[in-house]
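In this view, the complex is presented without one of its protein chains, the others remaining in place.
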Amino acid sequence: MTEQRIGVAVVGLGGAVATTAIAGVELLRLGMRDMAGLPLAHRTDLVPYESMVFGGWDLAPDDLAKAAHVHRVVEPAQLDTVAGPLGRISPWPAVADPAYCRNATGANTVPIGPLRERVAHLRADIARFRAEISAHQVVVVNLASTEARPDPASPALRSPAAFEAGLDADDPVITPGLLYAYAAIQEGCPYVNFTPGLGADVPALLELAERAGVPVAGKDGKTGQTLVKTVLAPAFRSRALTVEGWYSTNILGNRDGQILDDPSSLASKLDTKGSVLNQILGYDVDDHVVRIDYYRPRGDAKEAWDNIDLVGFLGQRMQLKVDFLCRDSILAAPLVLDLVRLLAEAGRRGERGAQEQLGYFFKAPVTRDGRTPEHALHAQERALLDWLDAPA
Amino acid sequence: MTEQRIGVAVVGLGGAVATTAIAGVELLRLGMRDMAGLPLAHRTDLVPYESMVFGGWDLAPDDLAKAAHVHRVVEPAQLDTVAGPLGRISPWPAVADPAYCRNATGANTVPIGPLRERVAHLRADIARFRAEISAHQVVVVNLASTEARPDPASPALRSPAAFEAGLDADDPVITPGLLYAYAAIQEGCPYVNFTPGLGADVPALLELAERAGVPVAGKDGKTGQTLVKTVLAPAFRSRALTVEGWYSTNILGNRDGQILDDPSSLASKLDTKGSVLNQILGYDVDDHVVRIDYYRPRGDAKEAWDNIDLVGFLGQRMQLKVDFLCRDSILAAPLVLDLVRLLAEAGRRGERGAQEQLGYFFKAPVTRDGRTPEHALHAQERALLDWLDAPA
Amino acid sequence: MTEQRIGVAVVGLGGAVATTAIAGVELLRLGMRDMAGLPLAHRTDLVPYESMVFGGWDLAPDDLAKAAHVHRVVEPAQLDTVAGPLGRISPWPAVADPAYCRNATGANTVPIGPLRERVAHLRADIARFRAEISAHQVVVVNLASTEARPDPASPALRSPAAFEAGLDADDPVITPGLLYAYAAIQEGCPYVNFTPGLGADVPALLELAERAGVPVAGKDGKTGQTLVKTVLAPAFRSRALTVEGWYSTNILGNRDGQILDDPSSLASKLDTKGSVLNQILGYDVDDHVVRIDYYRPRGDAKEAWDNIDLVGFLGQRMQLKVDFLCRDSILAAPLVLDLVRLLAEAGRRGERGAQEQLGYFFKAPVTRDGRTPEHALHAQERALLDWLDAPA
Partner (left out) sequence: MTEQRIGVAVVGLGGAVATTAIAGVELLRLGMRDMAGLPLAHRTDLVPYESMVFGGWDLAPDDLAKAAHVHRVVEPAQLDTVAGPLGRISPWPAVADPAYCRNATGANTVPIGPLRERVAHLRADIARFRAEISAHQVVVVNLASTEARPDPASPALRSPAAFEAGLDADDPVITPGLLYAYAAIQEGCPYVNFTPGLGADVPALLELAERAGVPVAGKDGKTGQTLVKTVLAPAFRSRALTVEGWYSTNILGNRDGQILDDPSSLASKLDTKGSVLNQILGYDVDDHVVRIDYYRPRGDAKEAWDNIDLVGFLGQRMQLKVDFLCRDSILAAPLVLDLVRLLAEAGRRGERGAQEQLGYFFKAPVTRDGRTPEHALHAQERALLDWLDAPA
């Protein structure tokens, strides 16, 4: 299996998460064997990290060594070590549209044309990449900045046929993010969406993936505050401590934070955070407040502060507070790498459509047939391990 | 099943946990149906809370209305409502020995005599209680203050025969807490130890319980900081975040805190907190520090502050801090009530010896054959529910 | 001096702060001598607390015993003790206008008429109150909910003459809060504004107070997070620790929090919090973020969480976090009582116009001639004590 090359085509290749993940793989290639943060490092039945070859699109033309230097996530000494291979990767021009992500503008874009043209362009990029690196398989990963999110129940998103008609008609409900997902599925590439954007999570694309025999996963990587929420809430339910209120605030200073300053992007983000608690607890928490604030001193080092009001025996009140001083991209990058391995495995097994067993990685897991997703981390982990251990 | 009476004989009947639990049952009897804090309230296949009748021993002679008033845990208005039934319960004289629990002294004690005499006294108490209330079953619950803990590998604690010889010889290794456990087993009463003392968790008594067909459970109720630890640590392991250090401090102002001012009691307490992390994580955390400090402004309202140092992808560091403003007895009392129901059920099923499936409730669960206990809360919960749902 | 009666006419008499302050005075009258929270309790040169007699306006008609019961700030046992005197005080109908404070509506209002009529009504209330209680002096205190705030540089607010013309013309820039302040000044009553509304802090009214020989003070009581800010920031400046960012969030569940859900009221509140840091530090903090969120589980018990990013020697970064679990009205009420005493003293001394020496109590102290106010708490305290100790 180590002979095979897995192509990884990343939407948002120059971003903090992507460059951190790629730097990590290059360090692994050089023998830096620290597996911290990689949940499935011990699963040698999956393709090795070193089998991954990276390419992808970005609005900024900088090569990845430059991009990683700007993000200041990877330590300077580590970055020096892998500056060579990173410097040899430059992003392909992106299909972007400021109408969907106001703050995300960049020089490295394909001129905006009809949707069909854009799709053709993206499919050609993938095909060329696959050929150039003689990839056994190409996995498409969406790590782009949060984009405005159309209503997933819009007519053009309801069925494959409607989506095709929407492409013909240049329906504005079809965002760039949906185009990338569509192109991946059409090219037979397993697809994973780590962002809060819709990605493939609309009926049209899920059904298309099902029909095309392509596995898809997403959405919105579960890294910081929501991770903690899906760990603590099951314990409160287990001990019958009623959650009277849950106040969450996040401060972060990276490009993600800046983009969330745009209210439409923020709405998209908050939406994927919303229903988690209620599903786990089995009742509605009336006072569930989530704030995200752009605050530059932190850079990529996010801080998430939670206050939880609990009611226990005899109606007595308690409080639990959590302060998580975390690093956004450091938490996200290893998950992305393991997701690529899992999607390659799903592809190998012939899995198709929404991959529910990968809910472990996401704030808003895709499900089949409109099912409510499971959010409790330990239940998600069990589902993942059961799938991994199932006879192939 | 609702016809049956379950006698609950409590060691430390006048303590904060016991009086809170009993007040709770009396409120339930009066129709106060709030089940917050009771993990198994929905399991109607267990004996109802209202079937419990309480008695027990305490160093202080105060009736339970007076005792509850002093502890200031139950709200005054609630206490007024149940002052009648609580005032009618007074503790039996306790078998205590200041040699084992220096700060715990009281007027309501049986004069210290030979161990055999003390055992006989305790067994007579239990038998009389059973008869008086026509109990279908009596469960013995240890809620006494933390006592000094002898080495569980001491000769007299290694086998039933050695223990009997120790009783004959008045071996000082046999603490009051061990006597209560022995008396319970001899009377055929399911026994649960919610304290950090040894209770029945020595080879001699576990084997005796096995032979006598008596189920025993313990030890040290998992309520505050350790509860949080066994919820968070599995998530860190799952996400491959290495725990570089874990600093825990507790401040509490109730009698428990005062007794822990005595170093030998503290040692006993810290010991049950120690190995939890290493078992869950699968490696030793070199910098695991646990502090407990007596601090009066808090009263029964404990505060547990944790700082956790994590290492993630590419060796980068993160921190997570938890501040739990909790109420010790409010967290403990409902667990005690569900444990009584579970031990009654275990007795009904003919379970014998160490009840591993009850590890969910304890910091240092008893196990069979020296097995390392499972500490992750979600795994413990699954084991409990599996047992409950197993065909009887 | 103890013979004299000080009338206190409160705008917002039935609110949480007012009822807490009044309950406190009644408890003092009954010999409850705990002076906690009263900064100037030891200054026997000021009028005694017991000399105060309370009256005032409120949108809700409930007597103060009922109102205090609803606010749940004063402990039930204490409230029972003073239910008699509190029950005998009922608010006068208020001059209110939903156009200025959307969420604040109530049944106990004077029908909206021309501004001149409203002023006359308020002056008559004050005059009647003074006569009824034979007050030596009446102090008017604004404790009403935050109202929308007109631009203080509006033409009608620039001079006494323009203000009079505005009254004649029913200029909508003249809010109810300005009317109360104007009526107080016209009646020769010392006036203090504890709310973020403009109160008397417009050129027209400050000059009018100066001319009329009436002392005025305000605005926005400094109780929780801003208090902490004006204590810590001077220390950072003193130690040359550069404040790179300061993130503040507040969660509160009382009527104040609810009203701040209205964006125009919130803007008014945030404005008075804004410039504090920059004045103390002597430079602009680019990342100073302040959030206030309505969160019901807290009731009147506010929580203020601050994160401060500091840069020290050699450019190294540090963080300081503060979590203040405070009680809004409990902090505010004693300040109001001492302010009444200080304004009575200022009146006695013949002070007129803006009382800068009272800046100690406020987030946005009034100043003379457009001066920038001092915000550091210790400097404000010194100014206050210097004034108190100056030869009268």
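As written, the chains take the letters A, B and C, and residue 1 is the first residue of each chain.
Just so it is clear, a contact is a pair of C-beta atoms (placed from the backbone, for glycine too) under 8 Å apart; a residue touches a chain by one contact, two chains touch by 3 or more.
Quick caveat, the model's predicted, so the values are computed rather than measured.
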Which candidate, C:Pro61, C:Gly87, C:Pro152 or C:Pro234, sits in contact with the chain we can't see? C:Pro234
Of the residues B:Pro297, B:Gly350, B:Gly370 or B:Pro391, I need the one that contacts the missing chain. B:Pro297
Using the definition of touch stated at the top, determine which of B:Glu117, B:Asp151, B:Asp168 or B:Asp287 touches the missing chain. B:Asp287
Hey, which chain C residues sit against the chain that's not shown? 20, 23-24, 27, 34-39, 41, 74-75, 78, 227-228, 231-232, 234-235, 238-242, 311-316, 318-327, 330-331, 333-334, 376-379, 381
When the complex is taken as a whole, what residues of chain B touch the one chain not shown? 244-245, 247, 249, 251, 286-287, 289, 291, 293, 295-298, 303, 305, 307, 309, 317, 321, 323
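The rule is short, and it goes like this: only the chains that are shown with their structure count from here on.
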Equivalent interface positions on chain A and chain C, same or different at half: same
Angle (degrees, nearest 5) of the CA superposition of chain A onto chain B: 180
Dist(centroid_CA(chain B), centroid_CA(chain C)) in Å evaluates to 51
For chain A versus chain B, what separation do you get between their C-alpha means, in angstrom? 44
Distance between chain A and chain C based on Cα centroids, please, to the nearest Å. 49
What are the residues of chain B that contact at least two other chains? 323
